[in-house]
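Have a look at this one before I ask anything.
With one protein chain withheld, the remaining protein chains of the complex are depicted in position.
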């Protein structure tokens, strides 16, 4: 089988998740190409060397531009903070490398537009790109999309989505790059709000047309982390610095179809760790999902006799559920990382088949426009339309 | 409308529940007879007088035999401890009074046999009797029975039933009549185990044919209650006395149809307050119920496509559900006491229609025989058959 | 004990619930006054007569003004549609009658202001008034308020509230007075949105300061009901008429303290029957409640060791929980109607003690102002402030 050389940039949280996916995908799925964990890239030579050993990469680079010139690398996997996505992804596409880029696509609409344009041009030359909205590939979510696409919900009336975390609810939690607007672009909005925007657009097959939102930074100053840290937390020092991103974002939305949306993304929901909660109410039925019970999709069929109607707790671990047949018998649960494995499967398949994978950079741009509209609305205190 | 005079004996926990039922039933249901809360009976004149005022009874008696001679009393409602059930109920039936008797029917099989015989003779004269297995009339349970009777579960394979409480898990909880074999007959077994025996036989429409069980008294001595107390708890004194009943009872069962049963009744399940949990697995589907979420029945249809199959959380508050139409709109929950109201409705209806209500004294006897077999098995350490 | 004569106006859904409450309260609670179900009032003489018999009222009137002149009536209980609340309640207060008025307090802010003014004047003369936000008195909700008041949640960051029903999700569900702006004032917003506005303000002890909202009528025309009907549904005729109220209302809110609120009220959430879902996230802990499991409050204590921290499923049926001691042992659930009984208890107690009960007409006015601001915002497409 033909090798598909991968160059991964970044080796923190997302780098580890992507590594496990590249490693596992060919062991469970029949891939048309054989991904090789060729090279890991990071700026600090010692650190990247150590990470490569740990995560199982064959070689390392400290300059991402070197990856673009290597013949043994066909895919650039971008796991850096958002401020470098555009530069790396565009250069990679122009160098003829397929690109998988972590979300959010970029830190600004302008960057995202440039990336989408580059992706479009690259596609014409057979170069593929994909943005890493990995939750689409949780089986229960992929099933949700199927049920909506099959018409089982009828006309969608309500979309209700929350992404609730609590990891900085403590005012003494230290600053990290994720609280720095320069690096991260925004806070809860872009980091986790982006996921529920993408997920609800994906599941409904519809786009958000306008929003009215509000951002909030509850804790405006925090301890500076004592040392540079790549993960989600760190040790607090004595100095304090400003939080330049939002702690929470809430917004109303109107979808193109007329459905009403209510969205909330926060890092201050004490007790909620990674609660991606999505509910869709349609004229013919409803769906409900919570990532804290990620193998389950709740489905209500409004056509049922009222005597036996009720939300069904579908344990999405059957061979008939998306991606599941490759794994374990029914009732043997999948975890967080499996979504990344499925992402690799779909990307490699698209590359082999010469088709554009989803979610595309255009999808990422669409999310970026919603994020920008929420920010604008938070300032203007009015509804903001999202350009089609 | 013709009056139906009620004489209630006992005014503690069960007396209060029955009073609320007699009071509420005609306000929500169209009854063929008009129950009158005529007379409340208790041995202590002052106490019964106070209770009658509180619970809304017109008159009082201190000798239950007086009730049997009153023309304005047509129904004797027996809410005393189990050791007096047989004497009162048999006398009442012989006096031509309809009888509603709290469960367990009696403290011994011999008593229960005499009661069932008396009920049978009374029935021939148009005098009705009923034993108070009130949980049958929780809408979700009544719905469960309907679904099984309609064949929706196919062949029953497994019955799993637990009645879990924790009110004497504390070894310093004082003695009460419920811990005294003379008064109560048995402990967890007869008090709460009786309910799950009746419920599973009711829902499956099948009888337990044999059992292998084990009784246990974890705490063998307790403080004597400082004062006589009618409720479930009391204040501990310094003296100690023996616990003469079981704290917990577990048993395996074989139903006549071949289904396997696993039963557990305990007052030592810390954190479980009134968890009546029943699960039935059949070849065509399954049911699950927990009284701590008593308005809900979970139903699994094995014929569903595996993509959308799952336990349905049926909120049994629809007009199509048993007893519900008389109450509130969907989603407006019923509580514990409503089962007693439904019991009154069915009893009054049967009296008016001249039919024998269920559960009959014969049903109560059947439960008593299972209780006795569990006790015998606990001693013999062998399986015990239940006479048909 | 002194009698407290009640005059109830209206005998549909709310009338039945209030009747059960007046009947039950003295049987379980020690009330300082003895409520008498003196007179039921409705415009149709035959219908009100029948209802009085059914619901247990001694006499009837067809003109509510007559109630105000009766010496045997001390409390006017207003269960009519919202368009008559102001007239009746103000007249009753001026006549020296205590008033319990169903929610929403009125159909307009102007009416509510007049009512609050009348209530204030009446209070000076010892005449009491209360608005029927009965869900405050569900034990789990009352417990939620206690926990917040005790500081267990710290600084409130997020309020998330939904009231989800589905009874008109079917476009062929017929018109009723609840879909008529003249009668009902508004649709989902005032009928059910009012509850979650009141509940969140009650639980947090804080007021909503500004809102940005959106109303929607998904189905703009419906069959005219074949006959006048008092309940929630009816039979459709062939004629069609316009729906003049909202089917759904969504809004963002900012509380005075700075907490962010997200609200949603809809009659189009298929599969949700009466899902009042409230979540509060504070710096020190969180709460979650769903009326479809109304005896339960979920509580997260952020100070717990992370090894054993988790949302606690508090079954609010302990004697230490508000209102519960009067009822059944732990684990024996209460239902929808018990909130009304507790409302009666608190009202009668306040009347006897000469204090103003809560929620007051001023509380009702505050809710009304939020409703009006949501409506205004839906038109202006901007945030609207709520006058203090």
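Order of writing sets the labels: A, B and C. Residues in every chain begin at 1.
By definition in this document, a contact is a pair of C-beta atoms (placed from the backbone, for glycine too) under 8 Å apart; a residue touches a chain by one contact, two chains touch by 3 or more.
This is a predicted model, so every value here is computed, not measured.
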{"item": "Sole residue of B:248, B:276, B:350 or B:386 that reaches the chain not shown, by the stated touch rule", "value": "B:248"}
{"item": "Of B:58, B:121 or B:283, the one touching the omitted chain in the full complex", "value": "B:283"}
{"item": "Residue, one of A:202, A:268, A:291 or A:323, that touches the chain absent here", "value": "A:291"}
{"item": "Touch list for chain A against the chain that is not drawn", "value": "13, 16-17, 19-20, 23-24, 27-28, 54-56, 165, 167, 231-232, 272-275, 291-295, 315, 317, 328-338"}
{"item": "Residues of chain C in contact with the chain not shown", "value": "143, 146-147, 152, 298-299, 301, 305-315, 318-321"}
{"item": "Absent chain, residues of chain B that touch it", "value": "157-158, 160, 162, 164, 166, 169, 171, 212-214, 216, 218, 248, 250-252, 254, 258, 260, 262, 264, 266, 268-272, 279, 281-286, 300, 302, 309-311, 381-383"}
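Methods note: only the chains that are shown with their structure count from here on.
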{"item": "Chain contact graph, described as a line, ring, star, complete graph or other shape", "value": "complete"}
{"item": "Identifier of the chain whose CA centre is least distant from the whole-structure CA centre", "value": "C"}
{"item": "Greatest separation from chain B - chain, by CA centre", "value": "A"}
{"item": "Geometric centre distance via CA averages, chain B-chain A, whole Å", "value": "54"}
{"item": "Inter-chain centre distance, chain B versus chain C - centres from mean C-alpha coordinates, in Å", "value": "35"}
{"item": "Centre-of-Cα separation between chain C and chain A, whole angstrom", "value": "41"}
{"item": "Shared-contact residues (touching 2 or more other chains) in chain B", "value": "315"}
